[in-house]
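Yeah, one chain of the complex is gone here, protein chain that is, but the others are all in their spots.
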Amino acid sequence: MTLDDELRRALEPKAPPDGFADRVLARIASSTAAGPGSRSPHVRSRLIRALAVAAALVLTAAATSYYRYQLVQLEGERAAREVRVALTIASEKLALAARRVNRNDDTKVSIREAP
Amino acid sequence: MLRVAQPSPGEDDDRLLAQAVAGDAAAFGCLVRQHEAMVFSLARRFLGDDSAAEDLAQEVFLALHQHLADLRTAAHVKFWLRRVTANRCIDCRRRRSWQLERSGEHTREPAIAPVTADFLLETRLRALVDRLPARARLVVVLRYQEDLDPAEIGALLGMPVNTVKSHLRRSLAALRAQLPAEAS
Partner (left out) sequence: MRTWMRGVLCCAVLMWMPVHAWAQGPRLQLDKLTRLASQASEVTDIALDPAMLQLAGNFVSAQNDDSRAIKELLGSLKGVYVKTYQFDRDGAYTAADVESVRGQLTGNWTRLVATESKKEQGRELVEIYSWREGERMGGLAILVAEPRELTVVNIVGPIDLTRLAALRGQLGIPNVPIK
């Protein structure tokens, strides 16, 4: 069996603990249920509309700065990933050089800076 | 409390989605049961902890319930779940600064011991995968748990295909190097 096959076997999906789906539905039900002492439907809908307009205004004002923040976040994360990859490659190639040198020379030669 | 209906054999997945979108709670429960193993396993493999994985998986399905109307097909649901789970795993890890699972502190897997022929290869492989760097681990899990090809993984994670292939190549090389010779 190849490593690919072994990995597929080792990483087969694992079922969550019993009752997971019930717990998900319970959370959904509790988050959508109306609380006690709700207002009348008409007042509620006007209030909801007013709140929605206010929220939209606030969100619009915040959207631009958040978008900019997200861009910086994405760029930073990308740069961090690239740094990791770059240093990994550099480290691997150093090790390759060491292997080649140690293979070619009976006395171990260290990778060092020139005096 | 709503009960989960067992998905009936031959259920049309797209029709199930349509019913869930229309507000059929039992249909949504079926969707949860269809995909719970995939979401939970992705989270579990990434976070290394059953309870954290369940929390994250619940959050993902809650989000699915909120965005159901945006999804058109069953395939779209699967893609959406994979992407949201992957992104939340990364966010969760960054927010909570999980120690790398390779330290073995947050997993219930046996502690990583020196490689001997006594350990089952699968256990060893899972432990080695848990030690991979976060992004590489996510790529390997999506490849071998979900059987996605590099282009699909790249689209899911917003990562160039060559980077995905690079992660796979290096990770497999690392895994091979750490397995016992007779097993690899």
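Letters A and B name the chains as they come in the text, with residue numbers starting at 1 for each one.
The criterion applied here is as follows: a contact is a pair of C-beta atoms (placed from the backbone, for glycine too) under 8 Å apart; a residue touches a chain by one contact, two chains touch by 3 or more.
Everything numeric in this text was worked out from a predicted model, so none of it was measured.
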item: Where the missing chain touches chain B, by residue; value: 94, 97, 99-100, 102, 131-133, 136, 162-163, 165-166, 169-170, 173-174, 177-178
item: Touch residues of chain A, complete complex, unshown partner; value: 72, 75-77, 79-80, 82-102, 104, 108-114
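What we mean here is this: only the chains that are shown with their structure count from here on.
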item: Distance between chain centroids, defined by C-alpha means - chain A, chain B (Å); value: 12
item: Residues of chain A touching chain B in the complex; value: 3-4, 6-17, 20-29, 31, 81, 84-85, 88
item: Chain A-facing residues of chain B, complex; value: 1-4, 25, 28-29, 32-33, 36-38, 40-41, 44-45, 50, 53-54, 57-58, 61-62, 65, 121-123, 125-126, 129, 133, 135, 140-141, 143-145, 147, 163, 166, 170, 172, 175-176, 179, 183-184
